[in-house]
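Input: one structure, supplied below.
The complex appears here without one of its protein chains, the remainder shown in place.
A and B are the chain letters, set down in written order, and residue numbers restart from 1 in every chain.
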Amino acid sequence: MLVSFLQLTASGLAVGMIYALMAVGLVLLVRAVGTMNFAQGDLLTLGAFVAYWLSVQLGLSLAGTVIGAILIFAIFGVLFMLTVFWPVRKSSWPQAITICTIGASTIIKNSMTLIWGSRALNIPPILPGSVQICGVYLEKQYFVIIGVAALIIWGVFLLFDKLYCGRIMQAAAQDKYAATIMGIPTFITIAVTFMIVMCIVGIGGYLVAPLFVVSTSLSRLQLRAFAGVVIGGFGNLKGAVIGSIAVGLIESYSSYVTTTYKDAVVFLLLLMVLVLKPSGLFGNRISDKA
Amino acid sequence: MKKFKIGGSLILLVLALFLPQILTNYHLLVLNNTIIYFISALGICMLLGMCGQMSFSAVSFMGLAGFLTAQFSKTYHIHTLLAGVLAIVVTGLVANLIGKALMRLEGSYFTFASIGIVSIFSTLFLNWKWLCSSADGISGVPKLNLFFMTVKDRNQWYYVLLVAAICCGLFVERIRRTHLGRAAASVRDNAIVASTLGVDVYKTKVICFTIASTLAAVSGVMLVYHNSYAVESMFTYDMSVSFTLMVMLGGVNSTLGTLLGSFLMTLLPEALRSFQQYLRLLYGIGIILLMIFMPMGLAGVVESLTAKWRKHLKLKGKGRNNE
Partner (left out) sequence: MSEPILKLNGICKAFGGVVTAQDVNLELYPGEILGLIGPNGAGKTTILNLISGIYEVDDGEICFARKDVTRIKSHDRARMGLARTFQTPRFLQRSNIRDNMLLGTDLANHARFGKSFFQKEDKNFMKEVEELMELTSFTLDWNDDISSIPYGNRKQLEIVRALLTHPKVILVDEPAAGLNQKELERVVLLLHYASKEKNIGIILIEHAMDMVMNTCDRIIVLNFGRLIATGTPQEVSSNQAVIEAYLGRS
């Protein structure tokens, strides 16, 4: 019993942290561009494939993979912004941006299939092997994930809540017109936001790949991240993180009872939260100024 | 302008009546499927174009109604027409409940939640034995019996579907001209003004969602009777994406545009069969290009051209008066 509980908790926490990374990315993008990014799961998957390419196919060391990956993610983030968001940011139809992210999702997914084939690939964990705690064997990778993800999330909070440059970026996202008047270069701040988000999510893909496989099926995880964002409260970074971890843990514990209906459980939970507290656990209803 | 629209529609109708004579059996199959999907896309047109809410759960309600009608008619031996109607009603009620929960979400959050719904229903379509009998679905669904005829071959289906599609199209067009259509437009364009004009934003969204889902249910029932089987792979998330694309391609707020979009989206894969491998990639690129250059779809392009023409005529008229 204790064995299962510890294992389920560890894996749930680890996966929950991955959801949290995606969720943080989603919230930052919502603040920056105003809509949810439907390609978030595919960005995660891209992170996994890039890590595979660097570490397995090119055989780079850990340091080499990490540095190479971050460089690639940063460039890709800007590319993503330029092709998917920038041309339609002033569209007459507000849903245009959302649809563009759907298009991007298809492009990224199929490009990955064309480049790496459709078979699932394997990537070794960053810290192979397991560690023994209270007589239970837990994979070391879990701790790597939890540690690295926590560090990244703490970094994001620091940047956006404490540091000046973070607040500039928030200002640019909330009111572009006012920001430009005040001399904040909107293009750069939005580009930097996309770069940061891509790095966060890409690293998340690198972290989670050893737990599953490197394949396009990883993009399904974005639904859990979304559930975490909604449960935690709209546009709320802290809530998104807590909500995502909660989703990871609940998903893990519910697999003790049933594996087929795992998806359904998470979404039923989501619907319940929506019915009982529509603004999420930590959210505040912000109305438009009339 | 109105006269052109009505005249054009009548001509199309007459042509449509003679289509089965010139098409092969295979083409008729594709055409029938197109009309079935058009009915679902019509629901999306209403929800997205009229009310401004982007939802992807249409396939789930198609599937729910489809599976229900299969079970009712095959396992419970209920008369096929009654089974279909029952399935549509039950699905409508379920959609109403789900809509009430989902509509508390704003914009993109609502959209994402609707994808979650697709996920849940997919699981049900594969695992809930009462509904789907097995993961391979239900086969051998009895033919639809419309009292005056049993719809057996593709020819007959074509005319039945034509009538259904026209009824649904007229229904949606009628709504556009009534208070619900205007209220939905106000929710879409300016929700604050909507509430100061007495429009209950939440209720309007829920009703639009319910109607759109019911149209999807009709479509699902037709699909299952047409193919005589129901299986989860007929109701995937990708199909929902293509419904949305049909609507955006044809013109998000236009019934005829949606029809055009449905044809294009169904015929395109057929024409590009040889390029299957790169098809999906081009598909994604096409979506982005569409949003950049033609966000209001083909119907939007037509409308802006006619608006320019009318302005041109007005200016010419004024010029003449001033001389």
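To be clear about the criterion, a contact is a pair of C-beta atoms (placed from the backbone, for glycine too) under 8 Å apart; a residue touches a chain by one contact, two chains touch by 3 or more.
Since the model is a prediction, treat every value here as computed from it, not as a measurement.
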{"item": "Option from B:Ile78, B:Ile138, B:Val199 or B:Leu245 whose C-beta touches the chain left out", "value": "B:Val199"}
{"item": "Listed residues B:Leu131, B:Leu144, B:Ile175 or B:Leu290, member touching the removed chain", "value": "B:Ile175"}
{"item": "Residue of B:Ala70, B:Ile207, B:Ala230 or B:Leu298 touching the missing chain in the full complex", "value": "B:Ile207"}
{"item": "Touching residues (missing chain, whole complex) on subunit B", "value": "174-175, 178-183, 185-186, 188-190, 192-201, 207, 253, 307"}
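The working rule: only the chains that are shown with their structure count from here on.
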{"item": "Interfacial residue positions of subunit B with respect to subunit A in the complex", "value": "48, 52, 54, 98, 101-102, 104-109, 111-113, 115-117, 119-120, 122-124, 127, 192, 241, 244, 248, 252, 277-278, 280-281, 283-288, 291-292, 295-296"}
{"item": "Complex interface listing, subunit A residues touching subunit B", "value": "30, 35-36, 38, 83-84, 87-88, 91-100, 102-111, 114, 223, 226-227, 229-230, 234, 260-261, 263-264, 267-268, 270-271, 274-275, 278, 288, 290"}
